[in-house]
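Every protein chain but one is kept in place in this view of the complex.
Per-chain numbering from 1; labels A, B and C assigned in written order.
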Amino acid sequence: MVIIMNPDATQQNINDVIEVIKDVGLEARVTEGVQQKIVAVIGDKSKLMPVPIDAMTGVDHCVAISKSYKLASRESHPQSSVINVSGVEIGGSEPIIMAGPCAVESREQLLESAEIIKSGGAQFLRGGAYKPRTSPYSFQGLEEEGLKYLAEAREKTGLKIVTEVTTVEAIEKVAYYADMLQIGARNMQNFGLLKEVGKCGKPVLLKRGLAATLDEWLNAAEYIMSEGNPNVVFCERGIRTYETYTRNTLDMSAIAAIKHLSHLPIIVDPSHGTGKWRMVKPMALAAIAAGADGLMMEVHPNPAKALSDGSQSLTPEHYRDVMTSINKLAKFIKAENLLSFVED
Amino acid sequence: MVIIMNPDATQQNINDVIEVIKDVGLEARVTEGVQQKIVAVIGDKSKLMPVPIDAMTGVDHCVAISKSYKLASRESHPQSSVINVSGVEIGGSEPIIMAGPCAVESREQLLESAEIIKSGGAQFLRGGAYKPRTSPYSFQGLEEEGLKYLAEAREKTGLKIVTEVTTVEAIEKVAYYADMLQIGARNMQNFGLLKEVGKCGKPVLLKRGLAATLDEWLNAAEYIMSEGNPNVVFCERGIRTYETYTRNTLDMSAIAAIKHLSHLPIIVDPSHGTGKWRMVKPMALAAIAAGADGLMMEVHPNPAKALSDGSQSLTPEHYRDVMTSINKLAKFIKAENLLSFVED
Amino acid sequence: MVIIMNPDATQQNINDVIEVIKDVGLEARVTEGVQQKIVAVIGDKSKLMPVPIDAMTGVDHCVAISKSYKLASRESHPQSSVINVSGVEIGGSEPIIMAGPCAVESREQLLESAEIIKSGGAQFLRGGAYKPRTSPYSFQGLEEEGLKYLAEAREKTGLKIVTEVTTVEAIEKVAYYADMLQIGARNMQNFGLLKEVGKCGKPVLLKRGLAATLDEWLNAAEYIMSEGNPNVVFCERGIRTYETYTRNTLDMSAIAAIKHLSHLPIIVDPSHGTGKWRMVKPMALAAIAAGADGLMMEVHPNPAKALSDGSQSLTPEHYRDVMTSINKLAKFIKAENLLSFVED
Partner (left out) sequence: MVIIMNPDATQQNINDVIEVIKDVGLEARVTEGVQQKIVAVIGDKSKLMPVPIDAMTGVDHCVAISKSYKLASRESHPQSSVINVSGVEIGGSEPIIMAGPCAVESREQLLESAEIIKSGGAQFLRGGAYKPRTSPYSFQGLEEEGLKYLAEAREKTGLKIVTEVTTVEAIEKVAYYADMLQIGARNMQNFGLLKEVGKCGKPVLLKRGLAATLDEWLNAAEYIMSEGNPNVVFCERGIRTYETYTRNTLDMSAIAAIKHLSHLPIIVDPSHGTGKWRMVKPMALAAIAAGADGLMMEVHPNPAKALSDGSQSLTPEHYRDVMTSINKLAKFIKAENLLSFVED
């Protein structure tokens, strides 16, 4: 950490800052500029967390120069991680596709969806049994009944199940039926929930919060990992910006950023990221070209009857078309090693 | 709801839309424009929630023209509500001030703070016993021990206690010790938590989410109210924007907007809203002048030693100064009836 | 400036950085941390502007610790400036009000508006003769004809004239008729225009850009001032955020921030800042309570017939009501010295 002093800070102010730093067992080095003095802190700055140095007299502001997450960082784990979910490897040599309806609506709808998803080549079936909805009067999901349909669909198709868990109380149930627990955007900083899915040990798909910075997202993964669960996969699903044409602004650069900052895999959800089914295919291809480890897409047997988010769902025909293009693209990129860097 | 058809929608497309509307028991009226047809839906549009009309062939987009929240809306309850919290009225004739340290750090710190807060004239003591923190390695609060100190401070000073609850498990404990439960920004859409504080019945201070729209905020209140708890007070605490000089961008216009859209009281937190103690006083005065029902402010016996958010905390001297100015201003505005409208 | 090296930077990398710094005549000081080395630059960092140190091998990132604007900064000019516009002092002891229609629509409309504005007590008449509009097919203003009506209104009422200039070509004409030139939000970084109004010397009202940071805004003022024109007044008019209920999000904290960072006056435009006439009064009062040096408000003889921005215009009745409240509030705040700080 670097502490920038005010131009008019006194020597006493600087001494006070140094004393606080030494009090917690760290070293301080002062550099005298023409206008301002700078105090550099040497050692593990987390010891200084309880001390609000930027509130001390004479301090202008502080600049963090190392990260608050460790287990999730690539610095601590230079090699990319592969997360094994019931035998399917995420972050390995091929992109993993999670597809299905936004919500589990009925046994019939889900089983029909599962057959479509399976035939198109995805590895995971998605579908919400617990739905976090803006209005209390909107459809909130079939809950345990929905989980049972998901498990039945797995038996019939062999697809792995990823589904959202929204409360600590539901973790046990969801973990019983699903292969992977999804933490939704609205719960990305529900720290109680993060800790409990950390303790539970099941692989976690961690969606980015509506307005979460990369740093907050990485720290959310750290919450899960610091409870002993290393099986975290990020999912970029668009962020909230001033633009209203799309439901969210899909931050494609997050793929490259997460790959640089972390060893964990990242997949992309172009359905929520754009809110428009016509944009799913180009954004899915873009994500694969940018190095994403997989995709999550909404597919519905009959999108005009979906219980929620209908207009962003692909039809079965579009889904199969997208899958064909994605698979061709992914194979070509791998065969040609397109994403490697010159120095690699 | 109004459904805008594509310029090239067929008569069959329009008939399909009309049929879906009639299927759920509503009426449809078609208006033919030069370029586009419009279908207006007559009746309670919530019946249409499960039907994604905007995904139907020929539909361009839909426009909602009535609100998804009812109990929180001023339309349903034209008179402003006054929320009684252990005898203190929020939304009544004088502004209610909640002040105290960000976190409960120790018994000594809290009791000292309580004396300062009391002597300055605030009605509520605030202080976090459960702290939601971005990093799992940051100080997370004293938990029940902190609640006990808060209760002890109430006994000594008569101040009411408002403190954050972050998990369903902690509701019972927090409700036992506190007069008012705070839902923090990161939990504004933790719907499980909202429902449970709704069932609990204790007055709730509902902070605005980091990037929540007014509509989402009002719906979050609706979650609490629809479980039978009408005692909700909004707290504007700044929203996330591109500007980094301030910690958040305090949306002062939310006061006027909430007053127009809802009958519930709204207070303002200029400490989190700006992140800079120097800005607290001008923003506190602005909030009162705009009609806020109160304020929440961070005050610390010695800000340079606060465990978190130190640099946005007022010193006891500044706190007393702000309180004096606020009280003078509030009295003047009321005596002169400055905020009334011409037509009132 | 502080340069943070990568944890794996070599001594050669550090030497290269130091050499570059010395090449431009500055000094470098190295501090060795446990994980990372830091190079502090001593001297006027503007000499380093042409050198992209953050692109050098081994450099993680750079942190600026002093400001890129000088003439606009309070550091360089500790006392608050009062800007004299044709005898009216902005930044002096009373708030200055600029009011009028969004656009000059006709001689009759403008003269009628001017009488209303004058009778309500404002000092400036506003009204656009050149209108920057999103669509090329929208009304673009009466241009020179509009300027003449403004000048005629000044003759009749004694009001000062502030009106927008959108092109370099029009500066001479606008400066001939008006007392103060307004730079609109869309032109805040039209640097050619800023330089020319700098050379022209007339007082300038500099609106904040749609998504401008405070730093960019202060630098825009610096463009004008560095050409020899010290007569700049800031106008906060709302920033672009994700919230769509209001036309923009009025950043009330900008008042306190600009007062801290700069010696120049700042006024607030609650009409564009909210886009809703009902919000103008509470936001106007809030701005005065926060220390703004004045206000700009849209008023129209008959808002339902205004050529643009109609729904945010006050009626004459509302305008007089707002003026009465503002004047009472401003007098009270001054008499009671409410905005002073404890240590002052």
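Everything below uses one rule, namely that contacts are C-beta pairs under 8 Å (C-beta built on N, C-alpha and C of every residue); 3 or more make two chains touch, one makes a residue touch a chain.
As the structure is a computational prediction, the values presented were derived from the model and not from experiment.
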Given that one chain is not shown, what are the shown chains it touches? A, B, C
Full-complex touch with the removed chain, picking from A:Leu250, A:Ile267 or A:Met297, is A:Leu250
Given the contact definition stated above, which residue among C:Thr31, C:Thr157 or C:Asn190 touches the chain not shown here? C:Asn190
In the whole complex, not just what's shown, which of A:Ala99, A:Ile239, A:Ile267 or A:Val299 touches the removed chain? A:Ile239
One chain is left out of this view; which of C:Thr31, C:Ser81, C:Ser113 or C:Thr166 touches it in the full complex? C:Thr166
Contacts of subunit A with the absent chain, listed as residue ranges: 211, 213-215, 239, 241-246, 249-253, 255-257, 260, 273-274, 278-279, 281-283, 285-291, 317-318, 321, 325, 328-329, 332-333, 336, 338-339, 341-342
Which subunit B residues would touch the chain omitted from the figure, given the whole complex? 2, 4, 7, 29, 31-36, 38, 40-44, 60, 63, 65-66, 75, 211, 240-242, 244
Taking the full complex into account, what residues of subunit C touch the chain not shown? 46, 49-52, 54-57, 68-69, 132-139, 166-169, 186-187, 189-193, 195, 209-211, 215-216, 219, 222-223, 226, 240, 277, 303-311, 313
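Simple rule for what comes next: only the chains that are shown with their structure count from here on.
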Note: subunit C sits from subunit A at a C-alpha centroid distance in Å of 39
Rounded to the nearest Å, the gap between Cα centres of subunit B and subunit C is 30
If you average the CA atoms of subunit A and of subunit B, how far apart do the two points sit, in angstrom? 27
Quick check on subunit B: which residues sit in contact with 2+ other chains? 211, 215
